[in-house]
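Of the protein chains in this complex, one is absent; all others appear in place.
The chains carry the letters A and B, assigned in the order they are written, with residues numbered from 1 in each.
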Amino acid sequence: MGLSSYISLKDVVFSRSGRRIFNGVSVDIPRGKITAIMGPSGSGKTTLLRLVGGQLRPDSGSIMVDGHPISELRRKELYKFREKMGMLFQSGALFTDLSVYENVAFPMRVHTKLPEDMIHDIVLMKLEAVGLRGARKLMPSELSGGMGRRVALARSIALDPELIMYDEPFAGQDPIGMGVLVKLIRDLNSSMGLTSVLVSHDVKESLSICHYACIIADGKVIGTGTPAELQDHPSEQVQQFLNGHPDGPVPFHYPSSAAAEDFGLSGGVS
Amino acid sequence: MINRIASFGRSGIDLVISFGQAGRFLAGVLSGVPHPATGFPLLMKQLYSVGVLSLAIIVVSGLFIGMVLGLQGYTILSDFGSEAAIGQMIALTLVRELGPVVTALLFAGRAGSALTAEIGLMKATEQLSSMEMMGVDPLRRVIAPRLWAGFIAMPVLAIIFSMVGIWGGMLVGVEWLGVFEGSYWGNMQASVDFWDDVVNGVIKSVVFGFVCAWIAVYQGYDCVPTSAGISSATTKTVVYSSLAVLGLDFVLTAVMFGNF
Partner (left out) sequence: MTQRTTDITVGLFMLAGLAALLFLALQVSGLSPKSAKSTYTIYADFNDTGGITPRGRVSMAGVTVGTIDSISLNKETFQARVAMSIHGDVDNIPADSAAVIRTSGLLGEQYIDISIGGEMDSLKEGDTFYSTQSAMNIERLISNFASGK
């Protein structure tokens, strides 16, 4: 904890439709660094981002973002606070009825009263940063998946946020697209001093750019540390996840009855 | 047996809960007056897609229904030698009943389903979530203009429907079957009252417009964000809207024209 942590989750318990997703999770995310949250599919990584963004409220425990208890803010304060956050969704989530230019301009039009020529300049700057200044007249349906994600990235940094959250930025990207995104995330962090939270299960890429990492499984944090520390982590579960062993503490087989019974070999059947 | 009673009770509670959620949703949409400078263009855009684009189906259906009423009415009324009353029959049926009801049913199929699918897809592609994360309330930015557009467009469509229908009835009755034009309009004017018939019909369509738009946007907003979820939400919009319109029509008719 301390001054250096921008986000701090303490004993967060969260369950949805009867299923316990987090069972006492405590994570500290340091200011100005890239932190990767990793874990198997379905371990609630995206849920964690939604908790930080205030879209979901925990059953118990506290979530502090920049010293504010995000889950206790009133609706209006929360919406105001979110202007300091950017979030890159898995699908990009571009508004399909607006052009690329209008998509990037959207947050500014809503939250600021900047004159049109200023918005124009800022939009082009942000698009330039992601290398898509030339695509400003296209509609989202004309973009490839990777380009869409880059436009979405430009949109989420339009208001110069303090915090940016990436939800599975690498999922479904070809190697080039992945390389571009890795470079962008790293550049944004170093040039703008953003606090970045990266949720992913792409171990190699995530570890290559993050300063800290945190692995979640079964509703708990099973390992935290710098990438180097995690490589030497004693926990078997951490090792299985990082190295991708098919069987281990996380079993290959979905829980089931004894195989003999299902195959009708238990003797009693004629 | 106990299980069956329990599950019956549970579905009753679920029903109450979903009504409660829909009500809270509505309060969230209607609370907070949008800034006119941003709200007005959004409303215009929705009025265009909900109202103007529904105009073609409304006009064509209105014309045909008026023509069918003309034919049927003539056949029945000429048995009593009172085919001159055809104008009165067509106008009263359209203005009081068929105008608001058929418009609402067509509206649910044409515009309501489109609203549900659009909002559902925005939810599935995380557009609503990302709007929330940008500090913009999707209830006000996305849902409210659509709800208001439905509410405003429906009475306008219903009035146009009735007018076209009456004109279609005249085409058949007067131009084709040879009812005297003076008695077509004269009988109509003698029996249709502006406040009791026309205005009550408009009130009906205002109520239907509100209910249809509410159901459509709520189903879209509440849907399971998968392709199966969106398709079932779209179906629900059409089914629930139609049932609500027909049920409410009975209630409103009893109150307005029941004479008790």
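Keep in mind that, in the parts below, a contact is a pair of C-beta atoms (placed from the backbone, for glycine too) under 8 Å apart; a residue touches a chain by one contact, two chains touch by 3 or more.
Every value quoted in this text rests on a predicted model; they were computed, and no experiment measured them.
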{"item": "Where the missing chain makes contact, among the chains that are shown", "value": "B"}
{"item": "Of B:Ser7, B:Gln21 or B:Gln189, the residue in touch with the unshown chain", "value": "B:Gln189"}
{"item": "Touching the absent chain when the full complex is considered, from B:Ala91, B:Ala104 or B:Ala244", "value": "B:Ala91"}
{"item": "Selected from B:Met89, B:Met122, B:Ile159 or B:Val174 as touching the chain missing from the view", "value": "B:Ile159"}
{"item": "Selected from B:Leu55, B:Leu71 or B:Leu171 as touching the chain missing from the view", "value": "B:Leu55"}
{"item": "Chain not shown, touching residues in chain B", "value": "41, 44-45, 47-48, 51-52, 55, 91, 95, 153, 155-157, 159-160, 162-163, 166, 185, 188-190, 192-194, 196-198, 202"}
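In this section, only the chains that are shown with their structure count from here on.
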{"item": "Touching residues (chain side chain B, partner chain A) in the complex", "value": "38, 122, 125-127, 129-137, 141"}
{"item": "List of chain A residues in touch with chain B within their complex", "value": "50, 53, 55, 79-83, 85-87, 89-91, 93-96, 106-107, 110-111, 152, 156"}
